[in-house]
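This report refers to the structure that appears directly beneath it.
The complex appears here without one of its protein chains, the remainder shown in place.
Up next is chain A:
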Amino acid sequence: MQKKKLPALLLSVAMLGALATACGSNNNNNGGSSDASPSASSPPASSPAASPSSSEPASPSASASDEKVTIKIYYPTADKPELRAIEDAKIKRFEAKYPNVTVVPDDWQYNVNEIGPKMAANEAPTFFNTFATEAKMLVEKGWAADITDLWNNYEHKDDINPVLQNQFNLDGKVYGVTQNGYVSEVVINKKMLADKGVAMPSYDWTWDDLYNIAKQVADPKKGIAGIAPMAKAGDGGWNWTNFLFEAGGEIQTVADGKVTAAFNSDAGVKALDFYKKLRWDANAVPQDWALDWGGATGAFAQGRAAMVIAGADGPLQQALQAGISPQDLAVYPMPAVQAGGKHTGVLGGNYLVINPNATKAEQQAAFNYIVFDYYSDDALASLEKSIQDLKTKGQYYVPPHMDYYKPDSEYGKKVQDLLAKYDNAFKYDPSEAALLDGKPEAQYNTQDYYSTMTNVIQEVFSKKNSDSKAVLDKAAADMQSKFYDNIKVQ
């Protein structure tokens, strides 16, 4: 009997040990591989590469140190094989150049609802993607590393597209690196218009043009919408804000240290009334209109909506993947309220932010990785190979409409020359691009505003006789009391 006690005791101890190990596993972003990074757990200050003001060469392409580090990188999801192929090639080249760095892909995509738990659990990758709206929140929460020193040592810092980069420069400090950006545009299925005998408008089009096209193309009995404005989650408010901006409105005003809701202005009423017209007069929106970005762009790709509003590359990619010919797709600026007016759209962008929990050595490696392909001929060669690979598979490459480099820079021209060589690379029309007027998103509680506005849009889509001014006033009062009144602008 005494003999039976020992295994029982050992089993208990083993289970406790396993439990303690599971609970206490370090989350220092080493991808769980302690072998890979034996020195990563040492205090950052003890690392020779820890100090950003070290006397290492300024260029990020120069090796920061020989310290072995593992970085978890932002990686495309499995439904984007073309982007994964480009990233895989980059990882290979990066690891060849920095043999001390192990790169672990992590396909977690930034999500407003997930970033809190990710950071609290120390599970966020070494760097992750985010949007322009998130800068203020991430910085205030302490979830974005201050990379000013790394930035200042970066040789191409003055060549980066300032319109995009400025959105992540706060109070003289740099908290993120721009990847690419967009001004909201309207992507149109030309074939659906042609099938209904509707002529394509000029790029300098108006709200009336959009309304008439949507109305004529819509066929509710067949489940076909003229346009699919988003109306779910925060995406609804984000989509509608384009119309608010075109009508000359603002989301919020900042004065005397206070933030005040401004979207219930006359411009807001005008924009909301336009949505009501599309829904109730033209019957041109999807009948199951509670669609988020994926739902709306999905409806467009399936040929169930003739128009969709977004940064153009996303819906284009989906539509091309779904088999729509590039000849049947057109990208238009947001329509102006009246002829000759501005084609204002929300200016947004994708940014890469470094995890402040990463060690200095990991932050340096992450920064090196982020800018590794920026302005490099290797990147061009890799892009060309990817486009060729896609061509053999009958797939398309859709470049972002705005990129990290200045469009008129030498590098920008090189990229355009490369894309011009391939018919499977989507090309934007420069005359359309010239009309784009990007307006940055608001910085305070923008996601909360988007969600609040989605509720308003759902109300006007549900109730034919809703009073636009009244619902906007109520939403503005809600935003003011719940969020804006708590902000003290420094």
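A few comments on the model shown:
What we mean here is this: a contact is a pair of C-beta atoms (placed from the backbone, for glycine too) under 8 Å apart; a residue touches a chain by one contact, two chains touch by 3 or more; residues count from 1.
Convention: contacts and distances are computed from a predicted model.
Remark: of the listed names "Sugar ABC transporter permease", "BlaI/MecI/CopY family transcriptional regulator", "Carbamoyl phosphate synthase small chain" or "Coenzyme PQQ synthesis protein D", the one matching the undisplayed chain in UniProt is "Sugar ABC transporter permease".
The chain that is not drawn here is touched, among residues A:80, A:232 or A:427, by A:232. The chain omitted from view is touched by exactly one of A:109, A:152, A:202 or A:462, namely A:462. Residue in contact with the omitted chain (choice from A:112, A:163, A:433 or A:487): A:112. Here the missing chain is touched by one residue of A:290, A:380 or A:418, and it is A:290. Contacts to the hidden chain, counted on chain A, fall at residues 1-2, 4-5, 8-9, 12, 15-16, 19, 23, 112-114, 116-117, 119-120, 137, 141-143, 220-223, 231-233, 286-290, 292, 447-448, 451, 454-455, 458-459, 461-462.
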